[in-house]
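Here the complex is missing one protein chain, while the rest keep their positions.
What follows is chain A.
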Amino acid sequence: MRKRKKDKTKQRLILWSTLVLALCIWAIVAPHITPNDPYYSNLAVAKQGPSSQYPLGTDQLGRCMLSRIMAGAPSTIFSAIAVVMITFIAGSLIGVFCGYYGGRFDAVVMRIVDMFQAFPGIVLAIAVAGILGAGMRNAVIALSVVGWTQYTRLARSRVLAMREELFMKAAKISGSSDLKIIFRHVLPNAMSVLVVTAALSIGGNIMEMASLSFLGLGAQSPKAEWGVMMNEGRSLLQLYPGMILYPGIFIFVAVMLFNLFGDSVRDMLDPRQK
């Protein structure tokens, strides 16, 4: 019975990771197979509904919606994944060192973490992106600056709990240096909960990435990017809802896929957290 449940979790993980992988491959390939030039504007065909020439219609400048969505896929999805990678690695390492060594370094870093967590994430990201100036790279930096703290906290608390465990003392008596203990025992044992957090936060980061672009702090018009496209469609919402709807649907699907993927990773690695 229990085995069957585990098989089911495994199947779900396989299903969602396949779909996520498919999405990523699509995002890589899509910009090269667009039906039309995503940047070619032709006012004669502006604001059209779906047709065989333009499957999702055209925007206010007569550019093919589908082509623009396809061209914008990698920037939104991969920049979100980049944010998760950066925050996951940097945050975890900082947290592990804080928890392992403790003392003044830990106290200072944790106060900094407290400061960052005192602000709602997206507000802080907007402030950072605002200071750095608009642009995709700066948006990635802004979200990374905001995002690392959750991994730091998590890694630190895991290490604090682990520090008192016997196998850590045994490792010390085996003559291993602190660094070796950290990379051989501490990090791998703290990894599952960190990976779960990372997997669960990809979806949220796609949304935040699109939000920053929507607010004009990420990618800039005329670049094809889902958040930017939704912003462009905003003023024509009532007349041509497709302009905001189609990129929105793609964001929705991408976020949902990554969230379901994150859920199944969690069920697989950390069944207690349900």
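The rule is simple: a contact is a pair of C-beta atoms (placed from the backbone, for glycine too) under 8 Å apart; a residue touches a chain by one contact, two chains touch by 3 or more; residues count from 1.
The working rule: contacts and distances are computed from a predicted model.
The UniProt record for the undisplayed chain lists the protein name "Peptide/nickel transport system ATP-binding protein", from the options "Monovalent cation/H+ antiporter complex subunit F", "Peptide/nickel transport system ATP-binding protein", "Carbamoyl phosphate synthase small chain" or "NADH-quinone oxidoreductase subunit K".
Shown as candidates are A:K6, A:R111 or A:K169; the residue that touches the absent chain is A:K169. When you scan A:K6, A:R111 or A:R184 for touch with the missing chain, the hit is A:R184.
Within the complete assembly, residues 165-167, 169-177, 180, 184-185, 188-189 of chain A touch the chain that is not shown.
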